[in-house]
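Pasting in a structure now, in structure tokens, and then I'll have a few things to ask.
The other protein chains are all here in position, but one chain of the complex has been omitted.
Note that the chains take the letters A and B in the order they are written out, and that residue 1 is the start of every chain.
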Amino acid sequence: MTDLTKLTISQATTGLKNKDFSAVELTTSYINQMEKTDNLNAYITKTTDNALSQAKIADNNIASGNMRPMEGMPIAHKDLLCTKGVKTTAGSKMLDNFTPDYESTVSQKLAESGCISLGKLNLDQFAMGSNGQSSFYGGTKNPWGNDLVAGGSSSGSACAVSARSAIASTGTDTGGSIRQPSAFCGVAGIRPTYGRCSRWGVVAYASSLDQVGPIGKDVRDCAIMLSNMSGHDEKDSTSANIPVPDFEAVLTGDVKGLKIGIPKEYYIDDMPQEIAKIWDNGKKMLVEAGAEIVDVSLPHTKYALPAYYIIACAEASSNLSRYDGVRYGHRVSGKELDEMYELTRSEGFGEEVKRRILMGTYVLSAGFYDAYYIKAQKVRRLVANDFKKAFESVDALLTPITPSPAFKIGENQEDPVKMYLNDVFSVTLNMAGLPGMSVPVGLSDSGLPLGLQIIGKAFDEETVLKASYALEKQAKFDATPNI
Amino acid sequence: MTAIIKGTTGDWEMVIGLEVHAQIISQSKLMSCSPASFGAQPNENVSFVDSAFPGMLPVVNKECVRQAVRTGLALGAKINKKSVFARKNYFYADLPQGYQISQADQPTVGEGVVTIDLQDGTTKEIGIERLHIEQDAGKSIHDQHPEKSFIDLNRSGVGLMEIVSNPDIRSAEEAGAYFTKIQTIVQYIDSCDGIMARGSMRADVNVSVRRVGDKNLGTRTECKNINSVRFIKQAIMVEATRQVEILENGGVIDQETRLFDAEKGETRTMRSKEDAHDYRYFPDPDLLPVVIDDEFINECKDSLPELPDTKKERFINEFGLSSYDGAVLVANKKNASYFEKVASGVKNKKLAANWVVSELFGALKKAELDINDCPVKAQDLAELISLIEDNTISGKIAKEVFADMFKTSKKPAVIVEEKGLKQITDTGAIEGIIDTVITENPNQVAKVKENPKLIGWFVGQVMQKTAGKANPAMVNKLLAQKLK
Partner (left out) sequence: MSFSNDDVKKVAKLSRIRIDDKQLEQYTNDIQKVLGFMEQLNELNTDNVEPMANPLDGVQVLRNDEIKDGGYPETIVNNATDDTMNFFTVPKVVE
């Protein structure tokens, strides 16, 4: 039999339907691959026993003709999504002992669609980071090279799909955390519009920026995942009450007449040659597929990154106040309440998390609130208005997603600003709440995957997926890591 | 009336503002679907949202917004169609999120005004700065363990209204009257049960002092979480006196949060509130702005009952009550409704007011009973008063009957019947008794001819012989005729 882990969701579903193989066989292949690629450290917690019993149920459903849309698909979740009865750590010592008694809306929806969960995936601690190295459980390695980062913060989510230790995965994207690791690992990932997927049960980093989304082997798998994880949730006040389209239906490859904007501000200073080249290739591919390329301007682009860090840190400083050792999570005893708080939080949080809490506290504190926080909120409006204006003349935008291919573990680490600059192409849409997708389109000079990004209007994931699919078809990216 | 504190270097006046916290009456909590009720077992009324588990999100309870708007309308305050929930960040054992969801620069209710009644019969207007909605905190229990405090989150997340006054209050008495008035209003409209013993209503008291005549405000301190009107007054006096003493000795007042210790009769710095100056308010990113329309506001308006001030005016104008009786009767919604039931069954409303205010309230107070547990039904009291009105019994006998009603809850007519207390209004019968008294007491008859004032003695004799049942007016009239 061919290696079942090479199949996409749509191929595997056809295989199950045709009884070419069973869900138990499919799941077992993935469990074997998990073992084989264990050195990549994609998983924090494996739930293989449970996955196998779920697979048996899936086989029964298939046998009785009650196949659900994603019946028997072995996926895995970023360990930021709370899973009932399964340890949920957020990659932090703070939650090393935390087992929630509730299931996040998104993982619940996927389970109800027939998905099987193989386990919980590694990430930067509390989703803060772009290199996947700040996890309490060790860094995630890139399947394309063991000395390379997988990106972050959804490092395990991209790594597992790339290494075929999960057929698809969930990630979260606050400033690029789905798209950047997807690009680094040569897989597809979409961050949906803010409000498309429920945030309920997802450990919060920055509430006005966080969104859950899928990472998959290709655009179609992402579309299938997204259709099954989206939808209104009355438990999340910022979840949009609008219908969920069948995202797979728009994947025709036909983008005739679609206007694709090229924002000139994304030509940053000292942009590496290979990034400029791949962007140029992307334009040609879309033209080839029938799209029209239009130059547009997003004048406030360069201010999005600093404003993003102000807002994200401010919200994080407040969101992470609940980790105080009293009701769950790590606790260091102290003689007094404040001593207990301080020891617990100093020991439980990693360095980057602490740094962001301190910065967030600072930008909200008396005397600095207007200069930093309010200023950033105003800049956020300007960034959002830029997009609004651009979308008056185009249907979607094509941009780079990362300023480089995956870098070496340990690089960029001494200087936080240098590290934050990795997010320069990704954070802009988070500020405006827009959807964006990273699609692998080629290899760098050093043979590493490079992606491009399609950005769409709010709640127009259909156009994002349609354009991404066209790009994918043209690019014919079929390189795989050597595992 | 401004109360003056006599210092050694001159006279000082107090400037007081109150932040009244009133727990909203609703089924579920402000941001979660767990019960908002009082008195459950530890952490029984707690959801993952209330205990701030990872990934939990708030969703605003419509009823809490509605109650706040109703209260705002009852305070004659401006209703803001757009309001924003913000986070107030601080660490404390009973604050699981590490922040309280509250409202900062965009509260649901803006400026309003409350009229308070003072003991000298005057009234005063106290300005309301704002009313905002926020989450209540949980409870720390300190007396169960030598080294630990226990945390119960049942109260965590219950909706609260914080009603902030302007610094218009000038004495402890005014502060008490203001608090009581707010209590009356929220109880009238059922937006808060007002039960201080349960902590449903509490106040933070802001106090500063300044020399009489000074127009500038002094530095204020805030005494947190005071849970009785008596303590509010005490805390104000203790704190104002402390401030005067410091200032007169050349010291300065620190703007700080203080704790009022009723046992020791002192206020002291609250260590846990050292960060109080930096709550880092910002809009809660888990929530969107609350926007209400005219329809929502009008529905709130239509749901309001007659408010105490309006009711008092009506009692004075329609029933001819005194301002004092009016104020006493409307001060408590249940009392007012009892009185209205009594008044509806009698002709003489003033008489009804007298009976309720003096006899009934007196008896309740003596028996330490709440009006809810009153053994005399309003309808029965009305019947009793009607018996006076139609001359079936005298006012004096009525008091006797009332005492019996209070003890036995029997109907007045039954008691009158059983005890044969019906007033004797038959002229012939009364004349017969008068004749007997005159015949039996020739000496007294002689005396009364010289001194007509002694007629009272005969009245007494007649009443005694009739066990008080003779109509006193008739007795007087007939005696006067016979002893002429």
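As a working rule, a residue touches a chain if its C-beta (ideal position, glycine included) is under 8 Å from a C-beta of that chain, and two chains touch if they have at least 3 such contacts.
Just so you know, these numbers come straight off a predicted model, no measurement behind them.
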| item | value |
| --- | --- |
| Chain not shown: contacting residue from A:Phe21, A:Phe126, A:Tyr303 or A:Phe477 | A:Tyr303 |
| Given A:Lys284, A:Arg381 or A:Lys476, the one touching the chain that is not displayed | A:Arg381 |
| Contact with the hidden chain (one of A:Lys141, A:Arg331 or A:Lys466) | A:Arg331 |
| Residue in contact with the excluded chain [from A:Asp49, A:Asp101 or A:Asp270] | A:Asp101 |
| Contact partner of the left-out chain, one of B:Asp120, B:Glu147, B:Asp370 or B:Asp390 | B:Glu147 |
| Chain not shown, touching residues in chain B | 26-28, 32-35, 41-51, 59-65, 84-85, 91, 93, 140-142, 144-153, 259, 270-272, 275, 278, 280, 283, 285, 287-291 |
| Touch residues of chain A, complete complex, unshown partner | 97-101, 194-195, 208, 234, 237-238, 240-241, 300, 302-303, 306-307, 309-310, 317, 321, 324-331, 333-343, 345-346, 349, 354-355, 357-359, 361-363, 365, 371-372, 374-382, 384, 415-417, 420, 431-434, 458 |
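Basically, only the chains that are shown with their structure count from here on.
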| item | value |
| --- | --- |
| Chain B-facing residues of chain A, complex | 81-82, 88, 90, 95, 98, 100-102, 104, 199-204, 206-208, 234-238, 314-315, 317-318, 320-322, 324, 326-328, 337-338, 341, 361, 364-366, 369, 373 |
| Contact footprint of chain A on chain B as seen in their complex | 48, 51-60, 87, 89, 91-93, 96-99, 149, 151, 272, 277-278, 280, 282, 284-288 |
